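Take a look at the structure below.
Only one protein chain is missing; all other protein chains are in place.
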Amino acid sequence: MKIAVVVNEGPYQHQAADSAWHFVSAALARGHEINRVFFYHDGVNNGSRLTTPPQDDRHIQQRWSELARQHNLDLVLCVAACQRRGLVDADEKKRHGKDADNIADGFRISGLGQLIEASVEADRVVSFGD
Amino acid sequence: MKIAVVVNEGPYQHQAADSAWHFVSAALARGHEINRVFFYHDGVNNGSRLTTPPQDDRHIQQRWSELARQHNLDLVLCVAACQRRGLVDADEKKRHGKDADNIADGFRISGLGQLIEASVEADRVVSFGD
Amino acid sequence: MATLNIVNKSPFEKHTLSQCLSRAAPGGAILLIEDAVCAVIKGGAYAEQLVTGQQKVYVLEPDLAARGFADAALPDSINRVDYNGFVDLVTQYDLVHSWF
Amino acid sequence: MATLNIVNKSPFEKHTLSQCLSRAAPGGAILLIEDAVCAVIKGGAYAEQLVTGQQKVYVLEPDLAARGFADAALPDSINRVDYNGFVDLVTQYDLVHSWF
Amino acid sequence: MDDENDIGVVKRFLYVNRRAPHGSIYALESLETVLIGAAFDQDVSVLFVDDGVFQLKKDQQPDALGMKNFSKTFRALEMYDVEKIYVEDESLSERGLSVDDLLIDVESLPRNKIGALMDAQDVVLSF
Partner (left out) sequence: MDDENDIGVVKRFLYVNRRAPHGSIYALESLETVLIGAAFDQDVSVLFVDDGVFQLKKDQQPDALGMKNFSKTFRALEMYDVEKIYVEDESLSERGLSVDDLLIDVESLPRNKIGALMDAQDVVLSF
């Protein structure tokens, strides 16, 4: 079955980002397709490569990037949410004249239309938030 | 009177960051001293210079930086919270081998001891969160 | 010692307000900010239980106005304050306790 | 059509669970995850009202274990699922609705 | 509307708004999603329950806080062919409100009809 996933919260503050990752992992292991993970609201903070969590804790961003690499997952950060929260890729850096970017491997920034499109194409949509 | 302020939430997602800024502005205008604003939990996300909110919306990070410049405010981001959430200054960049930093003017990164110290030295401690 | 209790969550969404009211010591105050201002609307389910007589109750005017209640009738004993009034309350009470 | 309703907040903290239960259509299910697992503890204030007979009730085992209730007695009609079971529920019901 | 947004399938989307405005960004970002969903020619319904009914309150003045008064945008929903807008009766009355307090016309539904509305959807997005 084809499942789209929405993540509305950032890493560590709330469990939503963890729950989403465990759900996506389990769904893939069970042979389902995750056609997109859409990060909205504070969810875009999952995509920063600048995090350095304590060594004895899970690395939420790296966990997502790794899953994306293994399963060719489409991890999309909402562009409007990124602009409010400071998530920047090379294009956004240029467009807004910023001096740095911080997006992690396996994530891309795109519009809200990607959420609608993923929802239309999927058999189920599952949201995680606070 | 000397007042310490704690901010536990990031910009835009919850109103806490707005309420804290309005409170600090009003307290300063009324002649009180704000001995420190301590950003904890997701609050550290207030200190990213990479945000580009819509033109017709308030710019929460710039508002803090401006207030710090005008009043010589001490804006401290908790280092452990920064590491979990990807807030990085020049020192942290070097220490963790990151390829970029994103801290805004007027903010500095330091330890939780700064919260205790500010609370001991202040006549009042006011927290904003979710 | 008297405490200023600050509540910022709607009582229709979270239990914070009643959890605060059930503990707050007499002689203190409750200041409602952000979504907690929804508690004071006359005819709403929480306006009456706010007026216990144990604490003074204040509501942050700009947060009330933001939600469309600038001109709303409030129970008599609930006082509106602006941010200057918020600052004054912080200095008038001995201790500030934020309930999220 | 039958809906899987997912609730993730403790009923002691937010009203989400009762707000969900008061709307959810018969024939659907409620899955409790994250802090919402606190609802199922026997002797707690919410365990009984969960068992309405209108919906099947599931609780996410790893979230229950995380909070120290791996071996806790639950009301009979509440079923434990792991993440595989969570995935299966998503596919078995026609629609998923997350309540925050 | 827009050909590039034509993805050939029309699904029933329900947007559920359960939070007060301004205390968090969910109301604003939900509205942005509703507008995008409509631009994709999907079958859009919008439901306001619980504190979500405050989003439609008349006379919102967040300007003094430096925040956007996006409540005016609800009036534009019709232009985007978003016409199925529901409010729950009990959510209003528990909060001391009536439909007269709202800035747009809505269809009000009793609580015991909400479950059927939800069950009739293909996708539910809740904010």
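When the chains are written out, they are named A, B, C, D and E in that same order, and each has its own residue count from 1.
Methods note: contacts are C-beta pairs under 8 Å (C-beta built on N, C-alpha and C of every residue); 3 or more make two chains touch, one makes a residue touch a chain.
Predicted, not measured: the structure shown is a model, and the values here were computed from it.
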item: Contact list for the unshown chain, restricted to visible chains; value: A, B, C, D
item: Sole contact to the chain not displayed, among C:69, C:86 or C:99; value: C:99
item: Selected from D:6, D:25 or D:47 as touching the chain missing from the view; value: D:47
item: Residue among D:8, D:55 or D:98 touching the omitted chain; value: D:8
item: Missing-chain contacts mapped onto chain A; value: 12-15, 18, 22, 56-58, 130
item: For chain D, residues in touch with the removed chain; value: 8-10, 12-13, 34-35, 38, 41-45, 47, 62-63, 65-71
item: Residue ranges of chain C at the interface with the undisplayed chain; value: 1-3, 15, 19, 22-26, 28, 95-100
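FYI, only the chains that are shown with their structure count from here on.
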item: A-D or C-E - the one linked by more C-beta pairs in contact; value: C-E
item: Whole-Å gap separating chain D and chain E, where each centre is the average of the chain's CA atoms; value: 26
item: Between chain B and chain D, centroid-to-centroid distance (C-alpha), Å; value: 38
item: For chain B paired with chain E, centre-to-centre distance based on mean C-alpha positions, whole Å; value: 33
item: Interface hub residues of chain E, defined as touching at least two other chains; value: 22-25, 50, 65, 67, 123-124, 126
item: Residues of chain C touching at least two other chains; value: 8, 12-13, 34-35, 62-63
item: Listing of all chain pairs that touch each other, if any do; value: A-B, A-D, A-E, B-C, B-E, C-D, C-E, D-E
